[in-house]
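What you see is the complex with one protein chain gone and the rest in place.
Order of writing sets the labels: A, B and C. Residues in every chain begin at 1.
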Amino acid sequence: MNDELKRMIIARRIAEELSDGDVVNLGIGLPTMVARYIPPGINIILQSENGFLGLGPDPAPGEEDPDLVNAGGKPVTVLPGGAFFDSADSFAIIRGGHVDVTILGALEVDSWGNLASWMVPGKMVPGMGGAMDLVVGAKRVIVGTSHTTKNGEPKLLKECRLPLTAVCEVDLVVTELGVFSIKPGTMILLEKHPNYTVDEIRAVTEAPLKVSPQLKDMVVQA
Amino acid sequence: MNDELKRMIIARRIAEELSDGDVVNLGIGLPTMVARYIPPGINIILQSENGFLGLGPDPAPGEEDPDLVNAGGKPVTVLPGGAFFDSADSFAIIRGGHVDVTILGALEVDSWGNLASWMVPGKMVPGMGGAMDLVVGAKRVIVGTSHTTKNGEPKLLKECRLPLTAVCEVDLVVTELGVFSIKPGTMILLEKHPNYTVDEIRAVTEAPLKVSPQLKDMVVQA
Amino acid sequence: MPKVLSVPEAVRQVMDGSTVMIGGFLSCGAPHELLAELAHRGVRNLTVIANDTGVQGDGIGLLISADAVTNLITSHIGTNPETGRRMIAGQLNVELVPQGTLVERIRCGGAGLGGVLTPTGVGTIVAEGKEEITLNGRTYLLETALRADVALIKAWKADRRGNLVYRKSARNFNPIMAMAADLVIAEVEEIVEVGEIDPDQVVTPGIFIDVLTRGVKTDE
Partner (left out) sequence: MPKVLSVPEAVRQVMDGSTVMIGGFLSCGAPHELLAELAHRGVRNLTVIANDTGVQGDGIGLLISADAVTNLITSHIGTNPETGRRMIAGQLNVELVPQGTLVERIRCGGAGLGGVLTPTGVGTIVAEGKEEITLNGRTYLLETALRADVALIKAWKADRRGNLVYRKSARNFNPIMAMAADLVIAEVEEIVEVGEIDPDQVVTPGIFIDVLTRGVKTDE
């Protein structure tokens, strides 16, 4: 699978998790793509941690407003019924449990629901930005990540080795190979890519894996 | 002296303490009267702890707005250049040291700068409202009070006996008999009513009293 | 999207024994219609968190006189002698909290914070039983978060998404309480269509509001 296809499968599958009326924060990168796949009839409210609710689609070319960007600094729009606020209020919303779902990427995620997403000591230290608050504060934390690193190493681990973003907060992990829930110490395979066997998935997963009795195939078609 | 004259003398004298541009919070009752005596050319900004800056004069009869009241619930006006905010911001202003002067009454005030103003156990327990925050947070705390109780008991004590509003925060005490600064353990008489001797004032003051070498007469005429 | 309910329907969601935050500063910015209906309905055993208890015969005063309140967390009761009488008679438990501490404790409850360190109350009876923490030579009290089952708030205008704007000094505790309760009922003077409130002027975002109900207009 090429990277773009993986990202498409993951974003599409995560979109199914959203319910009408949910307040959702989408991380930069892959999570941002989730917005494209939201099923018709489901209206969600996107929260942008730099200070607003009601994040809308990209502006038409030439209509960009430097005062209206998402948390990645990209020009966006605001929908009618949106609201702007300062960073203190934005994180009161986030930390206070007023975001229903936060969707973000991972360097590593483990069988205890721990997430590592913000630094590789000595190599890459971008900083945690709003991720620690989002993962601790949101009612539901969904991690969307490629199943392995570029070198084919597992990213779904027994225990994270990199510095953590938060402890025991991840609720669901979606990769191009499957959908996994967390039961402390184990990941439960809920859905799998139809072209892969459970054993093939297990071979690239370090976390202890159980298969749900209701295991079903992921929808992977665009 | 009748009560109204006392109050007038006190309010008038306190008004002399204010400088152009000061942000000032006036307590309910006597302190509210201070606004009437502010010298020409001195423009202060009044903060109302229920949520605004730029408190203006009383509204004309019939012009009262139930959404615009002072901390005593009385209809007031707002001046051009004012600003409304919520109670969290109001007390961020107060506690954060952004009020230059707070002026309030006292049940007792003592030689250490302690103030008691919010309860008489078993008798009267109105609650502290915003007073504790104001006294702790304002840069300068001026107490305006009659020199004695209705029964002639001293209110300027060695040590407060009633439950405190705050510890060691009072900077200046103004009564109808004099103006007093605090040097821990002592009150310094800075000005006195021209019709009273130092000994007469000492006789109705429990706090240890020193007389400033620059002692002068208070202005007591309206 | 909040439900738009009548005042009686809205108030039906407040149960006996609930913890209820109530916005307003004396009469100003209090949800008068909700309070009158709540007192009328005869709810019992409430824990009320509010700046004050208004005056007798109005606002929260109606709940006090209707014997609806068992516990009260507030900064000031001096304007309603009935509250003091009931407190002294042992019919009402009152926790007096400095106003700035009260609003920060509520803000903590809404913002997912466990508490704050405030210098207010150090050396007074407010400090009794509380942890004191000294940082850089200054002593603070650890004051902990407050949350409620229900918040009854009052705003000027709402749009159908529940975005709220307030008017003048009627804002006070309302926006802070809107964040700190499981169920938030907003009494508003007017409900406008989505898009009629500029996103830059929203004070309380609609995601906080569960129920909208129309009260009377105070500016008419």
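Some observations on this one:
We take it that a residue touches a chain if its C-beta (ideal position, glycine included) is under 8 Å from a C-beta of that chain, and two chains touch if they have at least 3 such contacts.
Nothing here was measured: the structure is a model prediction, and the numbers come from that model.
One chain is not displayed; in the complete assembly it touches the shown chains A, B, C.
Contact with the omitted chain, checked across A:48, A:111 or A:175, is made by A:48. The residue from B:21, B:39 or B:194 that touches the chain not shown here is B:21.
Contact with the chain that does not appear here is found for just one residue of A:31, A:81, A:105 or A:137, A:137. Where chain B meets the chain that is not shown, the touching residues are 21, 23, 45, 52-54, 78, 80-85, 91-98, 136-137. Interface with the hidden chain, as seen from chain A, comprises residues 48-52, 65-69, 71, 73, 78, 84-88, 90-91, 94-95, 122, 124-133, 136-137, 163-168. One chain of the complex is left out; on chain C, the residues touching it are 104, 108, 111-119, 131, 133, 135, 138, 140, 142, 144, 165-168, 199-201.
In this text, only the chains that are shown with their structure count from here on.
In terms of Cα centroid distance from the overall Cα mean, chain C ranks first.
Centres computed as Cα averages put chain B at a distance of 29 Å from chain C. Mean C-alpha positions place chain A and chain C at a centre distance of 36 Å. We define each chain's centre as the mean of its Cα atoms; on that basis chain A and chain B are separated by 56 Å.
Among the residues of chain C, those touching two or more other chains are numbered 107. The residues of chain B never reach two or more other chains; the list is empty.
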